[in-house]
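On to subunit A.
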Amino acid sequence: MFSEATAAIPDVIQQVKIQHYIFLATALFVIGIVGVLTRRNAIVIFMSVELMLNSVNLLLITFSAYRSDPAGQVFVFFIMAVAAAEVAVGLAIIVMIYRNTRTIDVGFLNKLKF
Partner candidate 1 sequence: MNLLSLLIFLPLFGAALVLFLPASQTKYFKWITLGFCAVELLAAAVVYHYFDLSNPSFQFVEQTDWITLSLGSLGAVSIDYLLGIDGISLPLVLLTGVVMLVGAVSSWQITSRQRAYFSLYLLLTASIMGCFLALDFFLFFLFFEFMLLPMYFLIGLWGGPRREYAAIKFFLYTLLGSVLILVVMIALYLSAFDPYSSLNAQTIVHTFDLRYLADGHNYLPNSLLNGLSAHQIMGLDARLFLFLVLFAGFAIKLPVVPFHTWLPDAHVEAPTPVSVVLAGVLLKIGGYGFIRIAYNIFPDAAAEYATLLGILGMVSIVYGGFNALAQSDLKKMIAYSSVSHMGFVLLGVASLTPEGLNGAVYQMVSHGVLSAMLFVVTGVLYDRTQNRQIEAYRGLAKPMPAYTTLTAICFFASLGLPGFSGFVGELFTLMGGFQSEFMPKWIATASTLGIVLAAAYFLWTLQRMFFGPLWTQKGVESLLADLTPREKIMLLPLAALTLVLGLFPHFIFDITSATITEFLKKFSLN
Partner candidate 2 sequence: MYSDFGQILLFIIVAIAIIGAILIANKIIRPNLPNEEKLTTYESGEDPVGNANVQFNARFYVVALVFVLFEVELLFLFPWATVFGRPELIAQTNGRWGWFALGEMLIFVGILSLGLAYAWVKGYLDWIRPEPKKPDYALKIPKDLYQKINQKYSTHR
C-alpha cells in the first residue's frame, strides 16, 4: 500500500476526492452569501464576508495541495493579510456609525433611498 512513490503524498489526497473539498468550499461560500443577503446587522454581514473569504482560502489551499504548487498557498497568505487590513477599516467604519446613530442595523440606515 505504501509504495515508494506515494510515500510523500498526504493521506488525504489519496483518500479524499478533490470534489469533496470543492463542495465543502462551495457550501461555505454559499452560506456566506446567504448571511450577507439575509442578515441586517452590519457586523454579522461582515462576518459572513469573512466566511466567504475563508471558503476561498480553503479552495486555494486544496488546489495548491493537490497540485503541489506553492502559488495557491502564498495567495492565501495574502488574502489573510489583506483581510486583516480590511477588517480594521471596516470595523472603524462601523464604530464611527455607531457613535453617530447608536445602531448598526443596515436597515435603519435609510437616509439614502435604494
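Candidate selection criterion: all candidates are chains of the complex that A comes from, given by their letters.
Heads up, the rule we're going with is that contacts are C-beta pairs under 8 Å (C-beta built on N, C-alpha and C of every residue); 3 or more make two chains touch, one makes a residue touch a chain; residues count from 1.
Bear in mind the structure is a predicted one, so any value in this text is a computation, not a measurement.
Engineer: Once the contact definition is applied, which of 1 or 2 turns out to touch subunit A in the complex?
Structural biologist: Candidate touching subunit A in this assembly: 2.
Engineer: Looking at the complex, which residues from subunit A come into contact with candidate 2?
Structural biologist: Those in contact with candidate 2 are residues 1, 11-12, 15, 77, 80-81, 84-85, 87-88, 91-92, 95.
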